[in-house]
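Presented below is the structure to which this report refers.
Yeah, one chain of the complex is gone here, protein chain that is, but the others are all in their spots.
Residue numbering begins at 1 within each chain, and the chains themselves are lettered A, B and C in the order written.
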Amino acid sequence: MVEAIRDAHIVAMERDEKVVVFGQDVGYFGGVFRCTHGLQQRFGKHRCFDSPINESAIVGAAIGMGAYGLRPCVEIQFADYVYPAYDQIVSEAARLRHRSAGDFTAPITIRMPTGGGIFGGQTHSQSPEAIFTHVAGLKTVIPSNPYDAKGLLIASIEDDDPVIFLEPKRLYNGPFDGHHERPIVPWSAHPLGEVPDGHYTVALGTARIHRAGNDLTVLTYGTLVHVAQAAAEETGIDAEIIDLRSLVPLDLATIVESVRKTGRCIVAHEATLTSGFGAELSALVQEHALWSLEAPVVRVTGWDTPYPHAHEWNYFPGPARLGAAMRATLDAR
Amino acid sequence: MVEAIRDAHIVAMERDEKVVVFGQDVGYFGGVFRCTHGLQQRFGKHRCFDSPINESAIVGAAIGMGAYGLRPCVEIQFADYVYPAYDQIVSEAARLRHRSAGDFTAPITIRMPTGGGIFGGQTHSQSPEAIFTHVAGLKTVIPSNPYDAKGLLIASIEDDDPVIFLEPKRLYNGPFDGHHERPIVPWSAHPLGEVPDGHYTVALGTARIHRAGNDLTVLTYGTLVHVAQAAAEETGIDAEIIDLRSLVPLDLATIVESVRKTGRCIVAHEATLTSGFGAELSALVQEHALWSLEAPVVRVTGWDTPYPHAHEWNYFPGPARLGAAMRATLDAR
Amino acid sequence: MSDHIPEAGGEPLRLRIPEPVARPGDPPAFRDLHIDRAGEVRRPPIDVAAADIIDLGADMIRVLDVRGEAVGPWAGTLGADELRAGLRDMLTVRAFDARMLRAHRQGNTSFYMQSLGEEAVSCAHRRALDPRDMCFPTYRQQGLLITAGYPLVDMVNQIYSNSHDPLRGRQLPVMYSSQAAGFFSISGNLGTQFIQAVGWAMASALSSDTRIASAWIGDGATAESDFHSAMVFASTYHAPVILNIVNNQWAISTFQGFARGDSATFASRGHGFGIAALRVDGNDYLAVHAVSSWAAQRARANHGPTLIEWVTYRVGAHSTSDDPTAYRPQDEPSTWPLGDPIERLKNHLIRIGEWSDERHQQCADAVDAVVRAAAEEAERHGTLRSEHSAPSSMFDDVFASMPDHLRRQREQAGY
Partner (left out) sequence: MSDHIPEAGGEPLRLRIPEPVARPGDPPAFRDLHIDRAGEVRRPPIDVAAADIIDLGADMIRVLDVRGEAVGPWAGTLGADELRAGLRDMLTVRAFDARMLRAHRQGNTSFYMQSLGEEAVSCAHRRALDPRDMCFPTYRQQGLLITAGYPLVDMVNQIYSNSHDPLRGRQLPVMYSSQAAGFFSISGNLGTQFIQAVGWAMASALSSDTRIASAWIGDGATAESDFHSAMVFASTYHAPVILNIVNNQWAISTFQGFARGDSATFASRGHGFGIAALRVDGNDYLAVHAVSSWAAQRARANHGPTLIEWVTYRVGAHSTSDDPTAYRPQDEPSTWPLGDPIERLKNHLIRIGEWSDERHQQCADAVDAVVRAAAEEAERHGTLRSEHSAPSSMFDDVFASMPDHLRRQREQAGY
């Protein structure tokens, strides 16, 4: 997926010279996860450059550049480090178009690696999507595979609004399904690992049915798409797995259609439970499909604790927990 | 309610000299809403003092003081200005006990006026509770009346964990029910405006049944408690209105019991809809009482837009909108 | 470690809580204010190294002396016509403020913030910029907008949140925005614009443009982290930006000692970043113009950012929600040592034989009439109490195009 993200940068930067890329260690070195590797060498120091270590300044400067007319795409080294930039994102990027009645805009993309599974401890593992989905004026996107990562990132950069682009770091090098005890599978062996050359986009706000099924619906995104797939295979339950891809805007129609069909719904994410985006999904499902529900919507998520280091697999909602929830949901009533 | 909050400070400061109070304009002047009026004069410059304008530094310094052994209670001038402090709150205050296995703690209270209704525009009207309820390690409290404000604030200051204390500014001077066109009613005319002298607490995590009823349950907090009351009176619907008072920890038992009884539930808050705390409440209700529900849980909230200035009453979920939702919920199925 | 303990203990520690020289009841005093004589501070070339003008962060650049004469190396950037135009700008700002305070009392608006006593800073600065340069103001730089020729009626429309409000009733009064007038959308959150200005300037430089940015912040707000962000980025990338600190002595009820800390000037914050820094008499129209021009030329010639501390005084209340007699001596404004910027420019023009009391009165009356006419025209489009843009417009501009969930909500809202 790293290569797909890098490729998306190249495509976007080649098509539009207003696209500039910066962030900590992204320039000469090419990013600690190598997502911007070679961009500086290819496009020059003025299109891709390193920045001081100040997330708020990175976003604030990007807003100013966006107001000028550029299209900055910036990297926050880990999603856990986006909090210092929260004011600039919420009070500024998200509000600028509205408060100026379109006079100034912030067409910026803020990329960040998210999620756990690399023994990163509590400050290299978080999934903060819900603090963005609550904010009017922001789009929040999270791919689960290289194909989508490239198409969504190009779409995000080309989008005229600020986009939070979350990259599940555990997926950088392969379709991780939660079986940490097994060897890593590379993307090359996976159909969604195939990434077309050149320009294409995946429209923000369109979900993807990752696996069609009839027994129950799993609403999820990022790493847990693959975990859900594993859980479905291991339980033999005919789950319909919906990879949301974009949380705001959300493809509600696809969600509601699926739940009306299956009558059962599980929401899964890695972030903490309380006030996670799963709550929104659960609320929406019962608002739009209550009478179809044959069981309560169940949330399978990270626990309401900091992300632990040694116990990360006890925290991570893996295939066993997700499978158990699937079985319980099928058995309910 | 201003007086009750001020009184809570006095009680807490008198009982424990480790309680210190600071923030922008809170010292000599006594706070822009007068909640700390006279504290500096009474307790001296070292117990209550002004601070530079830096919310992150205010919280960061409070964390250091808490780690030392004090109990700081700090003011953020408006909840809209808490975002610069978000990193210190989330990454530090909320995590300190856990990451140090109890070796260091942050027994701090962070007060801030919240909500709209004073023509404050988008940066003096926000209700950011959901960005705190998502964070493991934080407690989030919001009173709807002077009695609770005092009891909850004393309990928050005495609590050994960081507490986000949201004060609905539209309630500072009276039990505002959303009828902005009517004259202001002072707290003195309201039973909950009566505040006992001296020390008492309202335990965090206990909801209050504001109005008992049988037709449907309204889960709400802050200003909307009074709006719900008005809507119930105006529609003649026998609503059970639950004033949550504390969002984390949450009094789930009271919620579930009520919904099991009424079979219908409305969740109301002023914050934007998507990923608001209402989503969590809706999710919890359907998880714990799906089979009792005779209608979908409905959310009545601020729209997913910035809080407008001229149109604030078109944004605010007032008694008309809440009343209509009550009627619709009663009529559903 | 035990046995290697150096001298500990001893006297107990104390915390210093800063106090202004005077509080209500005390006689006002500005004894900590360092003021140089007009004409005394040198004018370095625009390509001077920041390290070579450290002294200018502590001195005070002034042009107008006590007699109203323009003296010293910073004098001479403006002719009489330009000075008269500047005087008119300031008079317009002052008249506009006065009228809007009245409008607030009448209930036409929910809120207002005047810039009484600080008019020279923004009026003279804007005249030193190119029209296509971009200012990133706070809420007290209406002088930038008025000097740039932005229609007064549109300002009032915004303040009244009426049907012609260019911001469609969304923003608090005075939170203007005008790309065309080189005036960035004002945020209610202090400080955020400071780093955005640096970003805009970086973008201009990245684009090989010639436009520069001018960033604004109050003395109190320099404590915010965005100030640091701006300094770090401006310094690292050599951004073509002017970083203006309006030190008007107060931040609501808090005196500048809280943000300024221990004894250094605000201008001297530049030194640790290698940013050229100057401290200037902000009530001296000529000094403001001269230093602003210097900084603009410096930025435009690729010599990098300049930090300027404009020393001035907030004569009025912080806003219509504030009463300063609660925290500072009632007569403090009248004892402010740098005087009034309008009076000082007027006296200078009279001194050089280019103005008179009569012409001044005429000008003031003319300006009043223009302001009154603008207010009246705006009132015809409504006030906060009457006509606004359509409430449904609340749902516009959240995104470039409206997503489904907002469309559903707008319908639900009945629009």
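Throughout what follows, contacts are C-beta pairs under 8 Å (C-beta built on N, C-alpha and C of every residue); 3 or more make two chains touch, one makes a residue touch a chain.
Worth saying up front: this structure is predicted, and the values here are computed from it rather than measured.
Q: List the neighbours, among the chains on screen, of the chain that has been left out.
A: When the full complex is considered, the omitted chain touches A, B, C.
Q: Which listed residue (C:269, C:314, C:328 or C:360) would be found touching the missing chain in the intact complex?
A: C:269
Q: One chain is left out of this view; which of B:116, B:137 or B:276 touches it in the full complex?
A: Of these options, the touching residue for the absent chain is B:137.
Q: Of C:104, C:126, C:318 or C:410, which residue touches the hidden chain?
A: C:126
Q: Quickly run down the residues of subunit C that touch the omitted chain.
A: Subunit C touches the missing chain through residues 1-2, 4-18, 49-51, 54, 82, 85, 126-133, 147-149, 202, 204-206, 208-212, 223, 225-229, 231-232, 234-240, 257-259, 261-264, 266, 268-275, 293, 296-297, 300-302, 304.
Q: In the complete complex, which positions of subunit A touch the hidden chain?
A: For subunit A, the residues touching the absent chain are 24-25, 27-29, 32, 45-46, 49-54, 56-57, 80-81, 83-84, 119-124, 273-274, 303-306, 308-311, 314-315.
Q: Please identify, in ascending order, the residues of subunit B that touch the omitted chain?
A: Against the left-out chain, subunit B lists 20, 46, 51-52, 54, 56-57, 60-70, 84, 87-88, 91-92, 95-105, 136-137, 139, 159-161, 205, 248-250, 252.
The criterion applied here is as follows: only the chains that are shown with their structure count from here on.
Q: Average the C-alpha coordinates of each chain, average all protein C-alpha coordinates together, and give the chain whose average is closest to the overall one.
A: B
Q: List the centre-to-centre spacing of subunit A and subunit B in whole Å, with centres computed as mean CA coordinates.
A: Whole-Å distance between the two chain centres: 31.
Q: So the centre of each chain is just the mean of its C-alpha atoms; given that, what is the distance between subunit B and subunit C in Å?
A: 35
Q: What are the residue numbers in subunit B that touch two or more other chains?
A: 56, 80, 83-84, 122-123, 274, 303-306
Q: Could you check subunit C for residues that touch two or more other chains and list them?
A: Those would be 170-171, 175, 187-189, 225, 398, 405.
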